[in-house]
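For this depiction, one protein chain was excluded, whereas all remaining protein chains were kept in their positions.
To keep things simple, chains are lettered A and B as they appear, and every chain counts its residues starting from 1.
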Amino acid sequence: MKHLTHIRDLGPEGVETILAQAAAWKGKAPAPLFLGRILGMVFFNPSLRTRASFESVMLRGSGNAIVMDVGSGVWKLEDRPGAVMNEDRAEHIKEAAPVLSRFVDMLGVRTFSAGGDDEQDEVDPVISAFRRHVTVPLVSMESAREHPCQGLADMLTLRENFGSTKKLPVTLTWAPHIKPLPKAVPNSFLLTAAAAGCEVRVAHPPGFELHPQVRAEAEAYAKATGGSITYTHDQAEALAGSRAVYAKSWGPATRSAHTAGDVSALLASHADWMTTRKTLSRAAADALFLHCLPVRRNVEVADDVLDHPTSRVIDGAENRFHVQRSILSWLLSA
Amino acid sequence: MKHLTHIRDLGPEGVETILAQAAAWKGKAPAPLFLGRILGMVFFNPSLRTRASFESVMLRGSGNAIVMDVGSGVWKLEDRPGAVMNEDRAEHIKEAAPVLSRFVDMLGVRTFSAGGDDEQDEVDPVISAFRRHVTVPLVSMESAREHPCQGLADMLTLRENFGSTKKLPVTLTWAPHIKPLPKAVPNSFLLTAAAAGCEVRVAHPPGFELHPQVRAEAEAYAKATGGSITYTHDQAEALAGSRAVYAKSWGPATRSAHTAGDVSALLASHADWMTTRKTLSRAAADALFLHCLPVRRNVEVADDVLDHPTSRVIDGAENRFHVQRSILSWLLSA
Partner (left out) sequence: MKHLTHIRDLGPEGVETILAQAAAWKGKAPAPLFLGRILGMVFFNPSLRTRASFESVMLRGSGNAIVMDVGSGVWKLEDRPGAVMNEDRAEHIKEAAPVLSRFVDMLGVRTFSAGGDDEQDEVDPVISAFRRHVTVPLVSMESAREHPCQGLADMLTLRENFGSTKKLPVTLTWAPHIKPLPKAVPNSFLLTAAAAGCEVRVAHPPGFELHPQVRAEAEAYAKATGGSITYTHDQAEALAGSRAVYAKSWGPATRSAHTAGDVSALLASHADWMTTRKTLSRAAADALFLHCLPVRRNVEVADDVLDHPTSRVIDGAENRFHVQRSILSWLLSA
C-alpha cells in the first residue's frame, strides 16, 4: 500500500511521476477518477486551501470527502505508544487510524509541528503514528517535518512558467513574521526543488538554519538530479540571477532560541528581510514571485510584490488542486 | 459575471425573476440543476437554516457544497486594503477569495455586522472585499447591510399566502431582545417588500431608525413598483389592517446608544414590543405572522403566536431553499 507523508516516499523519480500526471490532466475536463471513493480528512490545525482543494479534487472526480476537526468536532488524539491516558487526549491514534480506515478509501492528516523542537519534527510523531496504524493509503496535508503537496505544487508552478526546472536558479528567502512558524514548508520547498533538479539558493539570517537531516536529504536529491544547493545569510547574493523567489517565514533553528528570550524581538530584528519590489530587483529581470499562502501582507511580503503581474501566488495555490489529484490517483493505483 | 450581495444587484425586476422561478420550481421534482457544480460556503458566523438550506439546494440539484468556518477550521481573514498584517488575521481576502474561486463554481459568504456602526454596515467591508476579489459568482449568506436570501424568501411566503404582494399591507415591527442585533434582516425585509410593491409599515421605538441610505433605496423601489413605506413609533397604528406581521429585533440607530450607557436596559425598557396574540389582534382578521428565525421565544415573540395556525415561520424557512435554488441557478446563467 502506498503512502505520501514525506518526499522520500517519492524520491526524484516519483516527483517526476506526480508532476507529469498533474500537468497532463490540468485544464482537461475532470474524469470520474474517484467515483465511489471517499477521502477522510483529519485536521489537527486550521486550513483553507488544503481543505477546499482536497475536497474539490474528490468532488470534481465524482468522489467525496469526510472532514473531521480534531479537538473541536472530534476527540483529541494521543500518539505516544504506551501512554497512560489520564489527561485530555481521549482517544489513541492506535484506534482512530484503523477505525477511520474502515469507513474511507484514503486518509489525509494535517498536524502542525508543536514548534521549537526540530528533533521532534524529524520524528514527526502524529503523522508517523497514523502511518503505522492506517489500513488505507495516507496522504500528508502538512505535518511537522514536511508539506509535500505544497512542495509539489510549487514545482508544477515553476515548470509551467519556465518549461523545465533543471538547473533553474531559485531562491528560498526567509521572511519576517510576528511569531515563529513551523519549517514544513521551507523543508518541502528545499526537498522538492532539489528533487526537481533546481539550482537552489537558501537565504536566511544567522540562527535560522534548516535541520541537518533535511539538508542532507536534499543534498542527496540534488546530487542525483544534477541540481545544487547553497546557503547564505546574504539575501542579495542569493537573489542574483534567480528566476524565481520563494519567500517564507520560519522559526529559529535551536530550541533555546524559542524558549530563552524574546522570539518576537528576534523576528522583528530581521524586519528588513520582508520581500519588496526592491528586493526582487536584485533577481533576474523576468523573476517570478511565489509564496505558499497564507501570507501576512506588509510583514512577510509587501503589497506591491503580491499585487504585481510577476506574482504567481494564486496560480500556485490552484496547483495544489492539480498535484493533489495526481497524488490521490497515484495512491489508489496498485 | 453575476453576484447577489445586495438587493440592488436585482432591483425590482430581478426580484420578480428570482421569485417567479422559485415559485415555478417549488414542489416539483428537483432536476440536476447543479450537476458537477460546487458551492463554496465561507462562514464568519454561526448558521443553521442557511448552512442546511444552501447545502440541501446543491445536493438536491446533484451538486455539492464545501463548508468552511472562518476562525475555527479556517484562518481569520483580513479585509482592509493596505493592512500591515501583524495581528490575528493571518490571511487577506485578496488571496482567500481568488484562491477559493479556483476550487469552486460559486462562493457564498456569511459575515455579520461588527455592530453599532451603521456607516460601516453601509460600506459592508467583508462581503465587498470578497466581491472585489472573487473570480466566480458570489452570493451573500447575510452580510452587515443585508440578508437578501431572507428578504426574498419572505416575499415568496407572502405571495404564496396572498397571491400577490402588490399594495399588500405588511408591518415590520421591532422586537425586544437581550442584546443589540444587526440590521441586515430588517433592511432586507424593507428593501424586498418595497421592491415587491407592498404597502410597508415599519414600527419601532424612538432611536431605532433604519439607516437613511437603506430607507432612500427602499423609497425608490416603492416609487417604481407602486408600493409605499411609512414609519411610526406606534405599533398599533402600523398594525391596523395589516395582512402580515413581521417581527424582528435590531439595535439602536446611533453608535452612541451602543457605547454610552446600558444597551440591555434600553432594550429591556421596550419589553412591551414583544409580539403576542393581543398584538396580532390589532392587525387584519386574517393576518399571518412571519419571523426570519432564530427567534427567542417569550422575549421577541410569545409562544402563543409562534404556535398558532397563523404562524408561517416554518414555511418561511423552507422558502429559503426555494429562493436560493432560484438564485444559484440565476448566478450560473450567462
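Throughout what follows, a contact is a pair of C-beta atoms (placed from the backbone, for glycine too) under 8 Å apart; a residue touches a chain by one contact, two chains touch by 3 or more.
All figures in this text were calculated on a predicted structure; none of them were measured in a lab.
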- For the chain left off this view, which of A:Asn45, A:Asn64 or A:Gln120 is in contact with it? A:Asn64
- Query: With respect to the chain omitted from the figure, which of A:Lys94, A:Lys166, A:His211 or A:Arg282 is a touching residue?
  - Reply: A:Lys94
- Touching residues (missing chain, whole complex) on subunit B: 43, 46-49, 51-53, 55-56, 59-60, 64, 69, 72, 178, 293-299, 303, 306-307, 313-314, 317-318, 321
- Write the list of subunit A residues that the hidden chain touches. 36, 38, 40, 64, 66, 68, 72-75, 78, 82-87, 90-92, 94-96, 98-100, 102-104
